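Scroll down for the structure; my scribbles are underneath it.
We show some of the complex, not the whole, and keep each chain where it was.
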Amino acid sequence: QKRRCAYLASPSNALHLKEAGNVSGAEQLCGHTPCCMGYFKLGYGPPIPDLLGCNVVQMECPESSCFSSHHMENFTSCVCNTDFCNANLTWLA
Amino acid sequence: KALQTVLGAWEEERSLRYVLEPATAAINNCEGPCGFPLAEANNHAILLHSHEQSGQPLGRSPCCVPLRYADLQVVELKGAGTEITIKPNMVATRCGCR
């Protein structure tokens, strides 16, 4: 049973993300990772998705949901291990 | 000569300071002496070793260094958004005497 993740990528990122799994609209089916990833921009409202998909960087995903308490220039990220868990990020201020 | 696991972190590193993820990764290191028989040595390393063995002084003995590397795929901040990038020569994967 392969992981399914929310998908959102710029054209250049889409090229890199392709190898992680088949994309179908706003959804990606992960070829080999159990992790979804999400990169969000923090602002006044809820975190805004910037890059979503199957995880493509070398890291584990011990959490089932997407949350973060760290940011770099208002960008934050998460990895998580359930279907579509990366669709929203909970910011722990 | 042995490839040793070393965890690298790059928040202090100027060229890598916009990397969001991963924050750390095993970058590895080559360690150990270059004694005979020299591991993965080329002609030049062999000749340096000979030079020393024959009693002549050498300003630097052969050193066990990475010969091959793997790149690391990262997500970094670029302009107004996040970008998947490949950083070259981040992880040592093979050692030899030079």
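Per-chain numbering from 1; labels A and B assigned in written order.
In this section, a residue touches a chain if its C-beta (ideal position, glycine included) is under 8 Å from a C-beta of that chain, and two chains touch if they have at least 3 such contacts.
This is a predicted model, so every value here is computed, not measured.
In this file the complete complex is built from protein chains present as A x2, B x2, though only one of each kind is pictured.
Please note the rule applied: only the chains that are shown with their structure count from here on.
Rounded to a whole number, the gap between the C-alpha centres of chain A and chain B is 31 angstrom.
Those residues of chain B whose C-beta lies close enough to touch chain A in the complex are 18, 20-22, 25, 72-75, 77, 81-84. By the touch criterion stated above, chain A contacts chain B in their complex at residues 10, 12-13, 16-17, 37, 39, 41, 50-51, 56-59, 72-73, 75, 77, 79.
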